[in-house]
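Only one protein chain is missing; all other protein chains are in place.
Chains: A, B and C, in written order; residue numbering restarts at 1 for each.
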Amino acid sequence: MSTLAELMPLYNYWITIFLMISGLYIVVARGNMVKKLVGLSLFQTSVYLLYLSPGKILGGTPPILAKGFEIYSAPLPHVLILTAIVVGIATLALGLALTVRINEAFGSIEEDELFKPEITHD
Amino acid sequence: MVLLTLMAVVTISIIRVRNLFSVVILSSIYSFLMASVMIVLDAVDVAMTEASVGAGISTVLMLGTLYLTKTTETVPAHSPVLPLFVAIGTGAALVYGTFGLPPFGIGNTPFHTHVSAIYLGSSIPETGIVNVVTSVLASYRGYDTLGETTVIFTAGIGVLLLLKRFSKSTKDK
Amino acid sequence: MKLDVILRVSVKFFLPFMLLFALYVQFHGDFGPGGGFQAGVIAAATIVLYAIIFGLAPTIRLVPPIVVETMIPLGVLIFLGVGFLSFLTGDNYLNYSHLAHDQIHGQELGVLLVELGVLITVSGTMVAIFYALADRGRS
Partner (left out) sequence: MIESHLPALLVVVPLLAAVFTALIRQGLASYLVAFIACWSLPVMSIALLGQELNQGTISYALGDWAPPIGIEYRIDSVNAPFLVLVSFMAALVATYARSSVTSEIESSRQGWFYTVYLLCVGGLLGVLITGDAFNAFVFLEISSLATYVLIALGKDRRALLAAYQYLILGTIGATLYVVGVGLIFAMTGSLNMVDINAHLAGIETLRPVLAALAFITVGISLKLALFPLHVWLPNAYAFAPSVATAFLASTATKVAVYLLLRYFFTVFGADLVFEQQPITPILLVFSVAAMFIASIVAVFQADIKRMLAYSSVAQIGYITLGIAIATQTGLAGALVHLLNHALIKGTLFLAVGCIVLQTGAFKVKNLAGIGRTMPLTMAAFVVAGLGLIGVPGTVGFVSKWFLITAALEQGWWWLALMIVTSSLIAVVYVGRIVEIAWFREPSKEVSAGGRLPIEMLGVTWVMAAATIYFGLDAEFTAGLASRAAETLLAGIK
């Protein structure tokens, strides 16, 4: 049980790192535009975990002040992530709108077909 | 931390699956898992936002886009080695960074004691709002929320500029 | 979508509660989890659900695009307006302390107004994007 106890604190961060690596990998490796945007949102979600995991105190409660509770988890990272989620959604919406327009203008949303030399340097 | 391993499994499947339709559904599952992890991490406000925004609206938007574009992805053309290297490089930098971070559930780190403690202490006397997150969001750091609303405003105007059919004018080919 | 009666009846039953829940989340933000963003998204979700089930035409009659597009800047205007209000009371930007007779009520009033602005902008944007996507699809 002890190995799990001292493994636990770092487990959170390793999962964050794994999510970040997979998010970045999708964005860099995959050519499909919608897939890239999904990867981008994965990459951003891993950042939320990075903000939140130090915020939790074992046995603490959410930061809503109530009579019986003393230990609260830190409220500031919650505010920051609320902003980050909204920014993520705004970028996603814009990316999707661009994908729709690109699909109409070029007829395909595969990055490899779009970046052929004859298109970009005609 | 079973939830976190579940999320890892979902992420691997997102990478492998090629049918975009299921990728979108998987990403909404991923957001719901993320929301439940946040509840475990005592971040209730954020869990609600992640669930409603992350899973709800983004799935609607993605499905809307898929409806207008293709739903299957082509076979990846070039070898995945270089991107893997880039991703792992960034991950290694982060692993290097997290060793010094305070362990998981300990309370006396500067993370808690410095500014957050002041918010917890002064929220009731100064603003009378019980939910500290809302009081910080709206009054202490109200300017961030103004920036946030402007971000939403920009995205709204941007998407409308790109997609909206203006007075039946032909799309500029 | 026109045939499945079950769906239409159940959604008719659902919609009012979803909208009520959105308003609850909005105004309960001071005491429990919730706030402008979540409420805005839930409100937008109800309109989108209505549009999916009952088709686009009745929804456009119910919530015309012009209204939605003016909602987007309106929310930000409210937010900026509250900021300017604090100028009148002689403090720095976005300070709600003197909006009402004492600081506590002033802050709560300010927070309520600000959350309202956020609700309007967020729901307006989400519905406008949905209209744009749906409108694009139809042609």
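What we mean here is this: a contact is a pair of C-beta atoms (placed from the backbone, for glycine too) under 8 Å apart; a residue touches a chain by one contact, two chains touch by 3 or more.
Keep in mind that this is a model prediction, so the values were computed, not measured.
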Displayed chains contacted by the hidden chain, counting the whole assembly: A, B, C
Contacting the left-out chain in the complete assembly, out of A:I15, A:V38, A:I64 or A:A90: A:A90
Residue ranges of chain C at the interface with the undisplayed chain: 70, 72-73, 76-77, 80, 83-84, 86-87, 90-97
Chain not shown, touching residues in chain A: 20, 24, 27, 33, 36, 40, 43-44, 47, 50-51, 54, 76-77, 80, 83-84, 87, 90-91, 94-95, 98-99, 101-102, 105-106, 114-115, 119-121
Contact footprint on chain B, counting only the chain that is left out: 90, 93-94, 96-102, 109-116, 118-119, 122, 139-144, 147-148, 150-151, 153-155, 157-158, 160-162, 166-167, 169, 172-173
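Everything that follows uses one rule, which is that only the chains that are shown with their structure count from here on.
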CA centroid of chain B to CA centroid of chain C, Å: 20
Separation of mean Cα positions, chain B and chain A [Å, integer]: 5
For chain A paired with chain C, centre-to-centre distance based on mean C-alpha positions, whole Å: 25
Shared-contact residues (touching 2 or more other chains) in chain A: 62, 64, 82, 86, 93, 97, 100
Touching two or more other chains - residues of chain B: 44-45, 49, 53, 57, 61, 64-65, 68, 130-131, 133, 137, 145, 148, 152, 155, 159, 163
Contacting residues of chain C [partner chain A, same complex]: 31-33, 35, 37, 125, 129, 132-133, 136
Chain C residues touching chain B - in the complex, by the definition given at the top: 25, 29-38, 41-42, 44-45, 48, 69, 72-73, 75-76, 79-80, 83, 93-94, 96, 103-105, 107-108, 110-111, 114-115, 117-118, 121-122, 124-126, 128-130, 132-137, 139
Complex contact set, residues of chain A against chain B: 8-26, 28-32, 34-35, 37-38, 41-42, 45, 48-50, 52-66, 71-83, 85-94, 96-101, 103-105, 108-110, 112
